[in-house]
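Of the protein chains in this complex, all but one are displayed in their positions.
Lettered A, B and C in written order, each chain numbered from 1.
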């Protein structure tokens, strides 16, 4: 698998905190298989960090009175991602580090109303690697915006889950329409990581401004 | 059919000028049925204008050396929408009027790098009606951005065409996931237009600044 | 003073936590007078809340290695607003409430790479009231973007501070060039607040989704 230029791994909306899936109040349909995907996700994030490739976290949030939810209740989804709910936190065991960007969003695309493009430019990113969910909503529309911002996209097909199996498959076909090399599997990513270089912009920044510590 | 608030009809990428489809150098796959859709499109535009509802035209364009085409050649499409090609013009017989906005875009979503949101705000738009193509690319991603900008969306299912029948169907399902009332047919739109009111912002603007004429 | 439509108070970058000004590591020039402004700011925020007008908080943040600081070190400013520094927190005694939006930004304009416009649309805002600093940088450029997004702007001249007195004055003149009614004093705002109505969108949202509580 070829990854061109600096890559960044974007973890899209893997939320739920330590709340069991069947106890979550977040009303979003999803296809089965989450339990199988989580270890692959965790391994991919760990190996990405070990190679010095930046990880960026996306977290959808809305105010408890949902004043900021826009039209997101006009379709298939009910209330979701409420600030203060434990199930809105990043999933247990996937802990963003202080030096990693944790970007809150209020719409589906991780580019919409967020600093994501600022961050990707800071890393002089050429390729974005996408994992998380939903394949057919937040992953798909983040991939589209990445494409429109001229980034190469890689969606890790066994590390994303859709609102249904059919919607998942259709979204992957749509992403493949945009970029014919966009669909990859986790095993291919691990192979690529074996020899991937650390992000030079992080190295440069760390050297220029050696991590101020909170006092 | 219910349309809430001020509506605007957005005509997405109905281009080709007076060039026969099989003679066009624009390399974009498409499903059959264009000949059947065009009269419906024309009728819908005409009735929309007669009722005083604004029509906004979207036209994709790229420089002849394609320097601005971004990643649009990385997938299923070849060169397309070249400035100066007659097949890049709005399709013959669909003539934007001087008072209508003709918005050029260089990516798929009609919101991306354009004044579309400025224009929709000017009309105090609440609902956008989408026709044109491709259902699964420019129409889909324009609908997503309209959704994220809090507009209600109406995609006229028999006035849009996809890169394939399957992709067209999948995109309509994705739009329906976003807004359960989003899919309508042209006949329903015509019924609604029978009693629709003219856009009050146009009336107000025309009264305030009575159309300066070019000298 | 006339305020048209729904108003929102935007508090721009009033940061410093509980760190004394002369102990702060944030290297940004500023004109004198902060001690006099703070009580006025506090009073204005309190009265705004009492009337049910939304308050939105803006906080500039950068990673400790400043990888995301862009070109902000190319001019008059040194390192500033580092995540984890106490002096990056909102100033002591000005505590955002859970129902108020606290928007982090990484550039000067509060619209740039943030959800501010999403939030202002949620409140169906027509007028934005600006306080904080710097008058000639973050306040000025937030005012410009508000203007370009079609909002009416009110800058409270005795509740903003600049990088120098001259720069403060010049920025206020520039804002007045954009909107001739833009400059107001805190006393005028208080008078207006005496009879201002609560934001109807908050009332509606609270009634529709009565505040979910964290469990």
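Here is the rule we use: a contact is a pair of C-beta atoms (placed from the backbone, for glycine too) under 8 Å apart; a residue touches a chain by one contact, two chains touch by 3 or more.
For clarity, every value in this text was computed on a predicted model and none was experimentally measured.
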Touching residue (missing chain; options B:115, B:150 or B:169): B:115
Residue among B:57, B:123 or B:177 touching the omitted chain: B:123
Selected residue (touches chain absent from view) among B:5, B:33, B:52 or B:86: B:86
Residues belonging to chain B that touch the chain removed from view: 25, 63-68, 70, 79, 82-86, 98-99, 101, 104-107, 113-119, 122-123, 201-202, 205-206, 208-215
Where the unshown chain meets chain C, residue by residue: 70-71, 74-76, 107-109, 112, 136-137, 140-141, 144-145, 147-148, 150-152, 163, 167, 170-171, 173-174, 176-182
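Here, only the chains that are shown with their structure count from here on.
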Rounded Å distance between chain B and chain C, as computed from the means of their C-alpha atoms: 38
Mean-CA-position distance for chain C and chain A (Å): 30
Junction residues of chain B - those touching two or more other chains: 150
